[in-house]
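For reference, the structure I am asking about is given below.
Every protein chain except one is present and positioned as in the full complex.
Moving on, here comes chain A:
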Amino acid sequence: MLSYILRRIVATLPVMAIVALFVFSLLYIAPGDPAVVIAGDQASPEDVERIRQSLGLDRPFLVQFGSWVWRILHGDLGTSIFTNLPVSAMIGQRLGPTLSLMIVTLLLTIVVAVPLGVVAAWKAGSLIDRVIMGFAVFGFSLPVFVVGYMLAYIFALELEWLPVQGYTPLTQGFWPWLENLILPAVALGCVYIALVARITRAAMLEVLQQDYIRTAKAKGLGQGGILFIHALKNAAVPIVTVIGIGIALLIGGAVVTESVFAIPGLGRLTIDAILRRDYPVIQGIVLLFSFVYVLVNLMIDVVYTLVDPRIRY
């Protein structure tokens, strides 16, 4: 098992290398001279030249890339052009809120979507199945910001149950932290819940037709035992896959959600960085997200082997 995980980690290295190359090239793919781009519209040629030299842009591409990778491997993501702060420190400040939002959304999704999908499959074709799937279609079709503003209007402004916007760190107490995250997590989770519920239903329907479910019934097992002990674990592989893929959705969604609910997270930092053309920050964030995504995929593969003994490692 350990050697399997190690082998998988080694296998992710080329992926990370390609991602790094791509991220680094961002600056060059963008039209124009990077130094001119960074210096901005009103810079004099001397300014541009100064930036070029200070960033080492006059050296060959691969040399630049090599030294960039070298610095990253030592934990140095560079310095923000706009704030002159280290990129790693800027990301570190913003990591907490985004991570909180993603974890709460993920848990909310699993807790809500999987049981909904199971019930829909169990009662396939019934009214309750149609209602659940109807909500799923609804959840798919609504953009995050629409749901976000609607939720904020109803539950924060009208009913005054929850705060409208903002973020409180976990260090200031669990409830204040959670209170601020409920609405953003629901808004962000909508599409995700719909997706996972649908996949759960489909996977469960498939499994419920298998011979071993009939065997479980023949043994006299109760409905709960059949659904959750025998069926759900067999349906887990596609469900886990989609939850993993969904994390990519979350990353994109977090950017929008954080704007709507004024959460000082990475999403906001990303938007600000893009608007200011703060390339080192953009690079750092994209690199981080890619790394998270590769890590998630690795975790999914490990979960597969835990769920299904037939998958060899």
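One rule holds in what follows: a contact is a pair of C-beta atoms (placed from the backbone, for glycine too) under 8 Å apart; a residue touches a chain by one contact, two chains touch by 3 or more; residues count from 1.
As a working rule, contacts and distances are computed from a predicted model.
Visitor: Identify the UniProt protein name of the omitted chain, choosing among "Heme exporter protein C", "Carbon-monoxide dehydrogenase medium subunit", "ABC transporter ATP-binding protein" or "phosphoenolpyruvate--glycerone phosphotransferase".
Guide: Per the UniProt record, the undisplayed chain of the complex is "ABC transporter ATP-binding protein".
Visitor: I'm checking contacts with the chain that's been left out. Which of A:7, A:71 or A:214 qualifies?
Guide: Only one listed residue reaches the unshown chain, and that is A:214.
Visitor: Quickly run down the residues of chain A that touch the omitted chain.
Guide: 210-212, 214-222, 225, 229-230, 233-234, 307-310
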